[in-house]
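Here the complex is missing a single protein chain, while all its other protein chains stay put.
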Amino acid sequence: MNRRLRAVLARLAQALPVILGVVLVSFLLTRALPGDPAAYFAGDAADAASIEETRVKLGLDRSMPEQFGLYVLQLAQGDLGQSLTTGQPVVEELARRLPASLELTLVALLVSCGIAVPLGVLAATRPGSWVDHACRLLVTAGVSLPTFFTGVALIYVFYYLTGWAPSPLGRLDFIYLEPPSVTGFFLIDAALAGDAETWFAALRQLILPAATLALFTLAPIARMTRAAMLSALSSDYIRTARAAGLTSRKILFGYAFRNALLPVVTTLGMVFSFTLGANVLVEKVFAWPGIGSYAVEALVASDYAAVQGFVLCMALLFVALNLLIDLAYSMIDPRIGFDSK
Amino acid sequence: AGDDVVVVVMGQTINSLDLHRTGTNRPSYQVAVNCYDRLVSFGTKTMPDGSLSYDYSTIVPEIAESWTVSDDGKVLTFRIKPEAVFQDGSKVTAQDVKWSFDRAVSVGGFPTTQMAAGGLLRPDQFAAVDEATFTVTLDKPSKLALPDLAVPVPFILNSKIAKQHVTDADPWAMEFVHKNTIGSGAYKVVRWDPGQQLVYERNDLWTGGPLPGAKRVVLREVPSQATRRALIERGDVQMSWNIPNKDASELDGKVEVYSTPIENAIYVVSLNYNFEPFQDPDVRKAVAYAIPYEEIFKTAAYGRGVPMWGGSGIETIDWPQPSPYVFDLDKAREHLEKSAFAGGFDVPFSIDLGQSDWMEPTALLIQEQLAKLGITSTIDKIPGANWRTASLVEKRLPLALETFGGWLNYPCYYFFWAYQEGHLFNSSNYANPEIEQLVAETLDLPVEHPDYAPKVKRMFEIAFEDLPRIPLFQPALSVAMNGATGYEYWFHRELDARKLAKG
Amino acid sequence: MNTMTEIPTVAEPQAPPAKSKGALDHVIYVLKDNPVTLLAFAMFAVLMAAAVLGPALVPYDPLATNASEALQPPSAAHWFGTDNLGRDVFSRAIVATRLDLLISVAAVALSFVIGSVLGAAAGYWGGWLDVALSRVLDTIMAFPLFVLAMGIVAAMGNTIENIVYATAIINVPFYARLVRAEVNIRREAGFALAAKLAGNTDVRVLAMHIFPNALPPMMVQVSLNLGWAILNAAGLSFIGLGVRPPTAEWGIMVAEGANFIVSGEWWLAIFPGLCLMFAVFTFNLLGDGLRDMVDPRRRT
């Protein structure tokens, strides 16, 4: 256990330069964005003097190193600054929007795993068969369409034409009240509050965007599951297990699948962080108040604090996620943390 | 949704409840309209299509009961309605007005600039004579002063509450007002989820006019315009704000669509005088003749708005009015041949990413025709933050699409902003001494003055001859309604929910 | 030669007669081997044909507008209909092939080269170089990649080159990591040591012996990335940061067309969307075939 703790600490230490790097790069990137935020935010009829005034107010009149120093200082106090586009402190905004994005992404991944993993296993048990080819074609088709296109198409069919889906108005239709915020995840909060109606309403809102994302993430998960299962199934210990008379079920799930889980978990982590960053487009289509759409707006408006805050938040999430994966890894694989590699 | 809840969708986000704040964006101005009162307001008229519009020609009371103008035109005295109360029930006093006006001229940025347009420059111009009497003293008489008090900027805050939130660093309670509405207006904001929704609830204590029919107005932000269209068409929302022209023309008939030409506004092609070829008057004319106006009006505006080409002489002082130019490639070629750039030239053609719904097709159509003259243009989409800087602040775009609409509906006001040297919306770097003089002379001159019309017509003439801005068409603000009534058009182009009702 | 050299040959179990085949035969073999791969290569051939011959084949000028024919549904004259400016969608979709392939191939080639060099160096020499490079790559990965691409394009301007650079940068870490791992496991492999013994310098061992062996898994990555690169460009277009109009590009066409779906002009988005899907699909399917082609072990 001690050893594992040390491994975790070592991981965290490794993440430190990454976070520093992200802070620096995001700072430089935002300053490289074209446009003058002072002019943008001084308002519609602002003249040169009021733009200058705004610039001073925003602290943009200082030199770059000075600005960076101030930024880091603020950061150290946990202050990410204030977004100019939305007029809210970035921290608050992220805290409200992150759960929305996470909820969407997690549900999408859950759905995706629910489909892709069985497909991958199925394909792996019959490699080269038509089932295998069909699975491959299916999941590849899913990853071949841009998400915003899938999203709009789904809305057209399931909302506009048939009316089966609820109006794509974000996380909850306006007739429902948000459940009291505990985790920020509506499904969880509604369940905690015991409010079945809101729970279903939130779920209904999730279906289309989650399906859009899920469709996009099927391929990597299914492919990796298939590959991992194939290599697990062809390994020696499976032969041993078969020779010992274990049932096919036990062999497939107890032996092969658990071993195949390792690479699948890695892929899942990558897919997760990728999806979280990429659901920008889906969020826009479904009016989902997540961090992705926040970032896009901020970026287009050269809203420094918001962009920096978003990037930092994602980087922290990325680091946390990797840590989580490592932990999951060491739970699944006892070899981790020892000098085995 | 209940019977008295109206749901409105729009694409843009509201970023503050305080119009005075630095960085407050346009959509947020509606909060000043709906949740606050001003001393006076514009009247309402019914348009030919039955929709409502504000009426620039009449000024009506809002929180002021009555007002008088001194003989020299320099002192305006307002009497405040005795029954006027803020949302917390406290009386609206002249002190509140004074504090609010002081705030508007002191915070800097847009509110201060807008106040200045009406000659309202310094706190010492405002005085609370007693609880119910408030005076404004102008440096010189101006026809713009009273209308400028009817725009959203000089809204009246509850200074007693605001002062509780004043700090040394924040003498105008910006932080507090940013997140709270402390007005006497028709609505109060009961919920604001930035980036998602704004919920208005009717203020039953309102005295500024007849109580709104809708008890609640829910404003939802839906970035995707396709989604917004689906929503309004299916009737899941009652109002879709600022819909694209295409949707407007297609939805017309299916749902209620109001397209109101925006007063004092034109979509133009801006030719920058700092760019050498455009210093040549023949090149500018060549461009003006090479613009396929009809096609643009059809594909970019879908016929919504008012054509601004092919005019047959300046007869009125209405602004905007059609330019004398039409699409005529032969004439364009003639002009270009006369110029020093007969062989054509290369020029970047800049458009705003945020307005690409009309700018992109327009630019493409113009680009295609210019190419026939040998003028090679490359289309540059500039994202929001950079657009203002590049086009208005630095004024460095050689060829760009532009739009400007003056809140105060006077031609001289428009020219003041868009044709005077160094002024913000003069993105062409246009400088003409005669125009400078004419604007200075007409700006404060009453419209009825006999000198006014000839001078303004002369301005039009010069503008059409010099062509720093080639008018394309007067845009329209389109709003779709499905299951609600009471839409009123305002020059500020933001939602006025005070007459909204379900049905 | 003398007797002793003949001794061993006698007892050697005879291998089947050597059939040394050329590279082309190998390609044909791989294609025949797997129907899906064959399909993928056939689709790829179609794409290439469209890219090379496209402009010559299309019935209309892809840039010519015609307001009187705007938004026409598909017909015999306009197979894919026309767009809001009356341009022929079919012509635009076909002509776009070249640019889209160019963007994706250029971006992938760039990230392939940069990623390979960085990854190979880190994997082979290890030590502080590895640590430093790994941290830099981690930093890139820690960015939400699509947003990073957006930022780069927004900062540098939305030219085709910048879209290519942005796409390349966000893909570099994937290649670098892959190559690093592949090189690392082969660093101590017998053939690498043997190559050193044969008088090769480290750089040469790395470049000529170790790196080529990392190619098979790289090929899968390449093919997946080709697809992603197109989708990435499409996403940028959706945000408004794609290539400049009036250039025909699938992503822009889909992104703009998506706004017309609800109003019933489905053909604007569907057809370019199908082209896009066709290309991404082709690339994704291509992976295994490509891997088999560069894998000498699959040769017979």
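Which chain is which? They are A, B and C, in the order written, and residues in each are numbered from 1.
Please note the rule applied: a contact is a pair of C-beta atoms (placed from the backbone, for glycine too) under 8 Å apart; a residue touches a chain by one contact, two chains touch by 3 or more.
Keep this in mind: contacts and distances are computed from a predicted model.
Participant: Look at the options "Peptide/nickel transport system ATP-binding protein", "Cation:proton antiporter", "Acyl-CoA dehydrogenase family protein" or "Stage 0 sporulation protein KC" and return the one that UniProt uses as the protein name of the missing chain.
Facilitator: "Peptide/nickel transport system ATP-binding protein"
Participant: Of the chains you can see, which ones touch the chain that is left out?
Facilitator: Within the full complex, the chain not displayed touches A, C.
Participant: Going by the contact rule already stated, which one of C:59, C:73, C:212 or C:264 would touch the omitted chain in the full complex?
Facilitator: In the complete complex, the chain left out is touched by residue C:212.
Participant: For the chain that's not shown, point to the residue among A:60, A:106, A:241 or A:324 touching it.
Facilitator: The missing chain is touched by A:241.
Participant: Return the single residue from C:28, C:77, C:131 or C:198 that touches the missing chain.
Facilitator: C:198
Participant: Which is it among A:30, A:50, A:167 or A:259 that touches the chain not included here?
Facilitator: Of the listed residues, the one touching the omitted chain is A:259.
Participant: Can you list, in ascending order, the subunit A residues touching the missing chain?
Facilitator: 127, 234-237, 239-248, 250, 254-255, 258-259, 332-335, 338-340
Participant: Take the complete complex as the reference. Which residues in subunit C touch the chain that isn't displayed?
Facilitator: Touch set of subunit C with respect to the missing chain: 1, 3-13, 15, 17-18, 20, 33, 189-191, 193-202, 204, 209, 212-213, 296-297, 299-300.
FYI, only the chains that are shown with their structure count from here on.
Participant: More contacting C-beta pairs: A-B or B-C?
Facilitator: A-B
Participant: Centroid from C-alpha atoms only, then distance subunit A to subunit B, rounded to Å. What do you get?
Facilitator: 40
Participant: Any chance you could list the residues of subunit A touching two or more other chains?
Facilitator: Residue numbers touching two or more other chains: 33-34, 152, 155-156, 160, 284-285, 300.
Participant: Which subunit C residues reach two or more other chains?
Facilitator: Only 154, 240, 258, 261-262 qualify.
Participant: Once bound in the complex, which stretches of subunit B touch subunit C?
Facilitator: 224-227, 229-230, 233, 244, 246-247, 250, 292, 294-295, 298-299, 353, 356, 360-361, 363-365, 367-368, 378-381, 383
Participant: What does subunit A use to touch subunit B in their complex?
Facilitator: Residues of subunit A touching subunit B: 33-37, 39-48, 50-51, 53-54, 57, 84-88, 93, 96-97, 152, 155-156, 159-160, 163, 167-170, 174-175, 284-287, 289, 293-294, 297, 300-303.
Participant: Report the residues of subunit C in contact with subunit A in the complex, numbered from low to high.
Facilitator: 35-36, 135-136, 138-139, 141-148, 150-152, 154-157, 227, 231, 234-235, 238-240, 251, 254-255, 258, 261-262, 266, 269, 273, 276-278, 280-281, 284-285
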